[in-house]
Structures are given as structure tokens and as C-alpha cells.
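Yeah, one chain of the complex is gone here, protein chain that is, but the others are all in their spots.
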């Protein structure tokens, strides 16, 4: 039965996440952008919300929650409203945990999932994006080739979050015609973690280039075992999650611009009373509200086990553009003030541009 | 030396064309859209302006003028400002005359060009567009194959103007890897002229589907003789010409909407005093002015004998969108009144949509 | 729980509407586009029995004193789905033909106004005719030559003369006006001012029945699209109607704080804008379906949804952009309807879905014509018609500009004085 109301349980989770995102993440956002560091205690506080452990079923040591992409979307929007870099940082373990949950063998679940039920932040990361302009998650340049008893990984990845601190890494590579996941230890021979990357935005999130040269991976570390996984569904999850984050960034930009436009006077009245400004805001609101529903529908389909590739793509297409539009317009509405770092809108413009570019950066 | 000023001679031509377009073409525009007919005397009056004969060099019986794509663009804009259907109708002989002028052999020039120096309208037409969604002038489905002494034409064309009344037709077909032109008599065996087409817009212009089944064409009727012609340049000319027409249609829509918006009151003031309306008009003006310059530059390059494929494409890309935008916004600005046939804007919206669709319809 | 499953009973009705759209409407779509103002009787008769049946049930429910509040129609416990059902049906019928859909025989906006503020007697008197055997139409007369978006500029007057109101003025853009007054024994609801000096507070709705002397149809508009639907210009020349044909409170509350007549009109927008949005999106879906179908059938192009944007062909990306816009607008429309069903205020959401749907259908159909090229522009195919039909949706029930203003005022907390 059609409904646009979240469950009470979801409301509770969202409320606690919202408080954290607004009061804590947002407070360190600018400093993290400058320094490149999100304070560890903020991450620990965020971890303490229990978002990740709550997803791990009881038999794997978690809190017996059930993974829901819809809940993930609600949480993602709130976190990204606080700060995108912080959101991706905090949720990065999910880019390992969720694929295992969705596609891992029973052994893999038993071995890896309990690690995510820890009391303190568990840095983990997925290596997906490649430093090519024709980067395509469904058709990777990084390869995995079975060579006797092991798989050999070769290739190069970029935008790998937390690669320097993560204990566990899920590497996505092309095996035959499909993309498959391989759980590797970051200390394995043949893995070179490059210098920390310098990016236009999400600068509070440490990302790295990682090279793989004949890295040996045991077959039991191939996600889903011999048969592997249905990567397209994983990608659908990631695209929906990223789109939820995009809604949060767009909303942050809209609200800030709205407040500013009501306060800023020009020609004898607040600039928000001029149609040019008011219409920009109305369109931002409309597209964010529409985009949020695209995200919800795609997430709901994933939760229902329905085919969702088309819906995930529609949500992503729409939100890639909408987030950027909101970032750009928020700077425009603030004018010269939007261009300087005293206000956060320039940061959101930089962060918003990530969405159309870094496909697969996060999974929520 | 950079200059944006037309020559005095051009100004004179443009002035006379402008008067004709505004006073005569515009007057019959709505009726022609309803009835499908542009009165013959209007066409004769337009022909009397001497646009076509003036292009034919003296040695071929003309007025010794020199063909200039820039002049063509200036004239095209003015005519289309009056009415697009009338403009294409009146200038349709050029889609035969110009290719001959640019690429015909000396014999072809002597044989055909004098016909266009006549005192009365010379209906002639080019068959270029094909009824396929993947229609591509550089890669036609209609073929010309040398079979002994003759070329055999096979295929189907659409949007062929005046096919039922024209004496002469230039058929563009694929020969080998290139597109080549063939001058055919409309009475030739194997040519079937279909029913008059029913189109969304430019309804005053009669267009037809034409089929070719093993139509025999003598090699001396192949444009440019054995070697053929550089069709890409012809297409550049056509694209520039079409873009000039697009400027005219867009300008007609803008000016009408502007006048309406200054007169129409709502909420106590002319709607043009509201930023939402005023900004739409400002953007239409800006894009039309920019588009016109793209057209001029591409036309100028053609006149200079410079490579102009890129510039023609940029002009066309920009004006396809801009004309449609102007048509759409003019309807929007008139609101409910824009939707009814008492005002011309709905007609311009339909006509404007032709530009992104009917590549190669006219050559000016 | 956030859920996108349509209830079974709605899904079944939608499937039926889609059948009607495909088999009754589509085959005649071009005919009624070319024969402007001919009435598509086959469609009218197909729809009438269920329209009459629905009207009877609505009227009976409205006249049962206890259940006028309407949160649940038949005493059943299931949540209200009236608006959700409505938008789905209209979307399906508009996929068939938006012009024909507008000829659907019903009391339309006139009925909505009477249901909203009429007395039980008025409901019985004016709406019973929509439950009989003969297709009957209602129509709303709001716009005037000098009063479009700015309804406060309405000049039609209603002067009390003894037991009667005397109407004078001209109304334009009356959808189904001819059908209500000439092709059936229908009604029209006319907005007129009882006190020109009172501004919007003086504006009141009046019911005028077919056959009333002094009511003439001056012309039927020739339009860009939705040509199956009649759009009438109606002149009132000392048209006399009984005193009790006024809807709602006849008193003029001069205070600016009580423009209640007008508020009534505005409130109907909350219900009607999602309906217009749904109709728009039916057209948009038709255009998308057709485009995808031809791309696949003629050129073997199937849209690859899992390929990154930069690796797509231009045509693929256009289709995906079209679908994304369409779906976003549709979900906004669903939400606005769902909120209405839940009894939640939905002015913001109604305007949002109207803005997005009006813009989406305009862009989508224009792009569909372009994508199909020479085929798109030809009247041998329906795409060009859909482009023409589409445009009205960015105009009526509040232009895109008016609805942006509504949204902006809501989110900024401005009055229409502060932001205009």
C-alpha cells in the first residue's frame, strides 16, 4: 500500500543521526576541509550511533537488525546534510560489510561480519573507482585471473577511502565478463598504496591511489565463492546510497541559501522577495523533493528484491544533476559571499560535483 | 578586420526583403498554415525581389551577383521572421541552384543555371531527408549505383518540398562512401511521388515522400561529373542557412512575446515587469544575438573558402535549441492565449521544432 | 512504511483504464485531433456508466450526514485512496489521449466546487443529473480575457435582483463549456464578484444550468493541442439565476483576512494540480514508450541503464534523462495525492508536482520529436501531437511561474504581498 511515511523505528534512527550530523559533523566540516582530517572522536561518536553494527544479524554478532536500503537512504541523507566527507568516512565500512551481507558465502559472513559489530570504528574500504576517464564499474581495467590455486589481481584504483588505515579492503576487478569482489589484506605483497590524493572536494576524506601488481588472493577470499556475486545489484545499492547522500548535500545548500536570501537585503528588500532568487529556490526544493522520492523508490525495490537497475540509474542521473545545481545556485545566490570560504556554500559546490564523477564511492 | 556591420549593398537587399517578409509573408502566414497554401502571387512577389537571379553570374544569364553565404544568412533571417514556410518555399530553388553553382561542372552550370534567372518563380527541389530516425545526410540509405552507362537510384525520401510542382529535382544518394547529387527529371520512370505529407509545422510548405526504384540517371546529370562534389561543404551551407532561418523564427517569437508581456497586466502591473518573465525575454534576446553571430561566422568562413564544418555545426546546434526555446517560451509567456490559434506563437513553436529535426531541408 | 505498492483494487482499475486508453482512445487519437471539437462519443459512452456510478456513490455518501467528512468512503477500514486512484486513472487515460480524456463526462471542477461548499440541497439539485443514463458535463468558468493567472482581476458581476442573481461578463478557456451547456443538460460554475470594490473577498461561485437564458457560447477556441476537448468562450448577458444558486456564504467579509470565496477556489487547486500533473505525465509516458519502442524496433537500440553516463550514446542519455524527469515528477504527484488522501495539507506538494510535471512533459515530448527526427515531426505518428498536447500542462491550473511562486512563498514563509 502506497505510503510516504517512514516507520517509527526509522524515525528514531533518523532523529539520532540528524542530531549527530547537524551538531557534530557540521561543526567540523570546514576545519576538516582545510586540514584533511575529521577528528577521530567525531568518527567514534558517529560509530556509537550503531548504524553499522545494527545491520549485522545476530548470528554474526550484530544487533539483529535487518539491512534496509530505505533506512540507509534516510540515514545517508541526514549524514550528508551534516557533511559529505564525514558521511562517507563514517560509512566506509559498509562498502565491505554490505557486499558480504548481500553476496558473501556463509563462511565469509561468519569470518568477516562479526568484525563490524565492534565498539569502535572499524576502518575498511572498497577499491572500485579507476583513474580513467572511461571508468566503468561494469567493465573494469583491473583484472583478476585465476592462476592455479590463486587469483592474481592487476591494475590501478583511485579514490580508495581510508586505504592507509583500513585493515580490510574489498577490491573489485574484472574476471571474465563480470566484475567480482576480492577481500584482500592491505599488507599483501604487490599492493602499493600511493600518496594521499588531492581532490577538489570531500577533502576531509582521505583517499588514495592503490596499485595491484600480481597480488595473490586465495579463492576463499573471492566474494560469493566460486560462483561470485551479482555485482550489478551491489552497484545499484551504491548508486542509490550515493544519490541519498546527494539529496543531503543539496538540501544543506538550499537551506543555507534560503536563510541567506531572506536576510540579505538589496534594493530595499530581502533578495528572496525577487522572483529570480525565489524561483531558483523553488526549483531546488522541487527537484530535491522529487529526487528524494526517486531514491526511496529505488531503495524500496532493492529491499523488496525487485530489479532496480533502471530505478537506481534514474535516481542517480537526477540527483547527480540536482546536487550540482543546488551547489552552484547556492553560491550564485550568495554572490561574492558565496565565493569565499567564510560561508560553506563553496564547499558544497565542490562536494556536489563529486556525484556525477565518483560512481561507486560509497555504499550506505 | 573584424566588423559586425553589413555592407550597404547587403543592407539594401535586407531592407527590401524585410518589407516583403513583414508585410506580405507574415500576413498570409496563419492562413497558409490552415490551408496549406501560400498564395502564388505572394511567391511571385517574393521572387520579384530577385534574390535567386541575383546570385547567378552573368555568363549563366543572371544579374552578375556573387553568391555569399553571409548575404544568404541575412536574407534568410528576415524571410523566416516573416514566415518560415514561405521562406523555405520561396528559396527552394536555391537547394538546386547553389549546389550547381558550388560544385557543378561547366556544362551543368550552362545548362541549368540560366533557368533560375527567370522572371517568374522556378519551382525546383532537393530530395535529401529520409524517413528514418537514423537519417544522416553523410550516410544515406538511398543509393546510386553505376550500372553500365547509367546510375540507378534506389531509396525513399521525405520532406521533399514542392515535389509535385517542381520541374527539377536534385537527389542526394550514397555512392560508395560519399553522398552525391543527381539531377533528375520528376517525370522519370521509377519515381513515385507520394501523397502530400502532413507535418506538425511549416504547413504552408507542400512536402512529399518520394520513392526511387531503379531510376535511371545519366552520368552527365551527376553533379560535378565523374568526380562528384564535396557534399560536406554543401551540407555546411545548408546548416548555416537553416540556422539563419532559425534566428528569424526565434526573433519573431521573442518580439511578439515582448510586446504581449508589456501590454498584458496581471496583479496590477505588466507581466514584463516581473523578473520571471523579464529574465526569459533577456535570455531569448541574448541567445538569439549570440546565435546570429555563430551563423555569421560560419557563413563568413564559407565565403572565405575556409573549412567551416565545425562552425556550421556549432551554429546549428545552438540555433536548433535556441529557436525551440524561443518558441516554447513565447507560448509560455502568453499562457492560455499562447495555446490558441488567435496568436501566432503556437505556430512558431511548431515551426521552431523543425530545426532540430529536418537537417538539410533548405539551402539559402 | 515507505512503500510503492499500489493497492490491488486500484491496480485493477488502472489496468482497465489502460485498456480503454489503448483500445478506445488511441485508435481515434489522430481523428479527434484533426476534427477539432467533434465529440468522441465512443469514449464518452464507454466511460459514462462508471462515471455515473461513481457520481451516484459520491453524492449518496455526501448526503449521508455522518460521513461527509470523507476520510473513509464506505465505512470500510481501509485507508482512503480516492486521490491516489484518481491520478492513476487519469494518467492511464491521458497516455491514451489527453484531449479525449478532458471530454470525460462528469461534473468535473464544477462538481468538485459543489461537493466542497454546496449545501445538501444544492448537491442533490445540481449533481443528481450526473448519475443518470445520459452523459452530462460540468464546467468551471474562472478565466476572463483580462484575468488569467491574476484571478483577482475578474470583472464578471453578479448583482442581486429580488430572488435572482443577474450575471454579466465574459469567461474564456472554459473546458467542456460547450458540452455542459449545449451537448447535455449540464451545469457550469461561474466565478463572479458581488462587490467589485471588495477584491477577492467579493468573488463568489454561482451555479448556472444549461438552458439559462442570457448565456451564450461565443466561440470555441482553435488550439495547439488537446483539440478533442472544447474550450469555450461564454458570455453572460443579464443571465438570471435563482438566489440559491450561489455556493457558500453570500456575505462579503471585507477584511483581507477572510477572502473565503477565493480561498475556496485556491483549495481546489490542492486537489486539481496533482490531477493535471497526472494527465501531463500520461502524455509523457506515451512519448517515452513510443520513443523507446521505435529505437528498439527500428534501430535495435536498447537503453543500457547500467552503463556510465559518459559511455552512453546521446540517444540513450536523452531517454534516461527523460525517464528520470518523468519519474521524479510522477513520484511527486503520487505524494501530493497520498497526502490529500491522508488529510495532510499538500499545497506545497501540489505545486511541486504541477511544476515538475508541466516542465517534464514539455521537455520530454519536444525531445521525443527530436529523437525520432523526420518521424517525430510527421503527423503520420502521434509524437508530434503529444508535443502539442503537452504544452497546456505548463499553463493551465496555474502556470509553471505561478506554481513556482506558490512553492517559494511556502518555503520562504512569504505572503503573496511579500513575494509576487
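Think of it as A, B and C in the order they're written, each chain with its own count starting at 1.
To be clear about the criterion, a contact is a pair of C-beta atoms (placed from the backbone, for glycine too) under 8 Å apart; a residue touches a chain by one contact, two chains touch by 3 or more.
Please read these numbers as outputs of a predicted model, since none were measured by experiment.
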Chains still shown that are in contact with the chain withheld from the display: A, B, C
Hidden-chain contact residue, picked from the options C:128, C:219 or C:310: C:310
Touching residue (missing chain; options C:81, C:371 or C:399): C:371
Selected residue (touches chain absent from view) among A:201, A:224 or A:291: A:201
Contact set of subunit B toward the excluded chain (per top definition): 1-7, 10, 70, 133-138, 232, 235, 258, 261-262, 272-273, 275, 278-279, 281-283, 285-287, 289-291, 293-294, 296-297, 300-301, 309-315, 317-318, 320, 356, 359
Touch residues of subunit C, complete complex, unshown partner: 308-317, 370-371, 373
Absent-chain interface as seen on subunit A, which is shown: 129-135, 158-159, 197-201, 265-267, 274, 276-277, 324, 328, 331-332, 335-342, 346, 349-350, 353-354, 356-358
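We adopt the following convention: only the chains that are shown with their structure count from here on.
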Mean-CA-position distance for subunit C and subunit A (Å): 41
Chain centre separation in whole Å, for subunit B relative to subunit A (CA means): 51
In subunit A, residues with contacts to at least two other chains: 275, 279
For subunit C, residues that touch 2 or more chains besides their own: 401, 404
